[in-house]
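A protein chain is absent from this complex, but the other protein chains hold their places.
To keep things simple, chains are lettered A, B and C as they appear, and every chain counts its residues starting from 1.
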């Protein structure tokens, strides 16, 4: 019988944390031994929404307990807390899957700009876009899981850029459900302000833009919008294909890139929509090419809490531990 | 040429206050001379959402300025502020249309329970359910505009109870959009908590229940629910008709009661729905009777920010000043 | 190694059918060998939304193939088709879990009224409210899975009525997401008609009312409403408790009834909401009692496509085949 990996979830009460709890609960190879929330003073809590799924206590954050009780920890903590706890855990032998963003950017200047709490010295992290980092995962001790927006954008663009198919600007127009903004109430996420509305935010100033640029090594215009739904995001990506590229070339390159990827579904000219990926770990990618103008439009979507957060983190664990990549995620 | 009534809006930034600004701006017989917000320390504000509709400044609350600049004031202030400002304005000759609730309950014990900030002595207020208080309005100096839930319930039930048609319990199951919970962010009104959900609240403990009981002189079971929409509420009312009553009796009584009411639309067996009344001052009422059981179901709906707040307040002003009741509201 | 049960899904393209496909795909003890749609002339179809979950073809309905390839069939077919196919399958040795409603009502007059396509002779069916029919399932050949509304209502009411705690009328005010109305476009389910609206329907005339009355042996007033969300329903139930009953009595009776029920979560005075049960097989039940009036309010909710349809059907299969009741459903 296969052994069970004892894991901890540090930051179990936020939306990504709750989703981790749900997914981990039905994952046959892990056991959540420890669930913690960062607001240490709050004492022990339970989450009614998780009743019967995971009925343990959610306790205040404790590195000592995580070290004692777990082998791997998923962190969905505030940046400044993650910046401290992550290296501490790694130093004491715990493998860390970080969802906070703190360890994603490699350029110190970029990191200081977007994650000011970053410590001076940082453990080298593997950027955990599963489909493009499988080989590095088994040895990795600190995995920086990608942001939700970058996951969708990079899965669509990386194979095309690696194959040299694209020219010129990259524009990513993203539409995200409100759960991406987290669980903390604010005017921006107040129901009556979001319902029946769409709003752009973070224009020319969203840290996921820097993350996408780092991974593509290209300048990117990234504009996120809030749309009135809970879970899921869709990105419409505007690029130009090289003169000799057509829709079939794109198809071939993407199909080769994802031939063995259980969670990337290529939909071709039938463009994907959020409803088809909500509550799943799939990233769906479609595309259309206009030969007369050379314009290529890619549409890519995923559930920001699953493939964009908790699901991808578990997918990374699966690969890191040599399990089937899809274990517990289909 | 008819004169224009200078009015003030005290509490202009909340949802009901904004709706008052919009409606007053297109009302031909009033002019908003003064718009104030209760958070006095905030200084002068503007409301981008009202640009071109009303471009004046929203200033800190000042009774002196309201007295100097207005003849009538609409108050959508926190209870404790309204409890103080309302009587002060009336004492200095300003007519007050209160939307806060503070002056609705007449029984001192009930008032203390639901509106603890109420002052010991209170100016006698007219309960401003327009269709049932027209005669009292011209002389009234303090008009306690009804709550959104009571408006819908009372318009449906009062004629039937006055006519002695009903027996036994009254159960009101209400479904309201989230704007009824106001503009202040909270976990309860966070988009991701409300979207895709329905939740009961204030069961056996909502102050609108006390208000309905006062006006009907009956015991009422009132259960409000939040449903994922912004504006509008619908109530399903369960009563029993007297043995000799049938659907036609109900129709006759309601048609007589509202023969001259421009904003009550009787839909009979075609039950009303929120979409038909959103952004209007209408209250739509439908009903179905089951002869075998004697059960009568009334369904009534309105826009909580218009007929349930700002619209009804202006309707009261129209009647109080001898204008056509529908002025500025159709 | 445990054997795998070959199952068929007859009616795989509707919303309940899709959910069955999803749940069955991750159920460790069943294998979907056959998926069919009732529109026979359409030829073979695939469902993009199910790509990678179940990639087989959806073929035209064929009793012969179901008999040849499966041991148990889940039917989400139109009433008239189910009325014919169900008995034919049973006669040829296939166990049938019916979700269509055709076999739920036992009284011939009621059945003719609400399911006119019912055949004259009908195989005796077990009414499959899992928590209350476990003993009958292993021997059952035709299981009439309950409707979504009745499931929520009966789980809350049956133990209290069986214990003799209630008196007088039963009123059930139900609020359902639009997926309950099925996949066929209509004006009633058109996005712009539902968004921002709430509407009652089927007042005094919904077949689920008859189903609830049959199972409770009581007269019930049942009023469903459409609310603007996709999945989930919530029912607010108004009853009267016997004079000597209090909140603790209710708690005791419900806790005893569901001590071993993995999918009934009792929330007591913290009333449940749809968001907590969406995409799960849970039915959450809460209650509040008002001692002064004797009024008892129960609030119960579930996901209409899971516990109200596909999930409960699989739960019935689990019990029928002697598996752990929660297999594949947590």
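Here, contacts are C-beta pairs under 8 Å (C-beta built on N, C-alpha and C of every residue); 3 or more make two chains touch, one makes a residue touch a chain.
Please read these numbers as outputs of a predicted model, since none were measured by experiment.
Considering the whole complex, the hidden chain is in touch with A, B, C. Looking at A:175, A:206, A:265 or A:307, the residue that reaches the missing chain in the full complex is A:175.
Shown as candidates are C:84, C:230, C:290 or C:325; the residue that touches the absent chain is C:230.
The chain that is not drawn here is touched, among residues C:100, C:130 or C:179, by C:179.
Here the missing chain is touched by one residue of A:234, A:250, A:314 or A:329, and it is A:234. For the chain missing from the display, the contacting residue among A:59, A:223 or A:251 is A:223, taking the whole complex into account.
Remark: the residues of chain B touching the chain excluded from display are 25-26, 48-49, 51-53, 196, 262-263, 265, 267, 270, 275-276, 279, 282, 330. Interface with the hidden chain, as seen from chain A, comprises residues 171, 173, 175, 177, 193, 195-201, 203-204, 219, 221, 223, 225, 227-232, 234, 236, 238, 271, 273-275, 278, 288, 290, 293, 295, 297, 299, 301.
With the whole complex as reference, residues 15, 177-179, 183, 185-187, 189-192, 194-196, 228-230 of chain C touch the missing chain.
The definition used in the following text is that only the chains that are shown with their structure count from here on.
In summary, the chains found to touch both chain B and chain C are A. Distance from the centre of chain C peaks at B, each centre being the average of the chain's Cα atoms. With each centre defined as the average position of its C-alpha atoms, the distance from chain B to chain C rounds to 40 Å.
Chain centres here are Cα means. That of chain A falls 35 Å from that of chain C.
Multi-chain contact residues of chain B, defined as those touching 2 or more other chains: 177, 195-196, 228-230.
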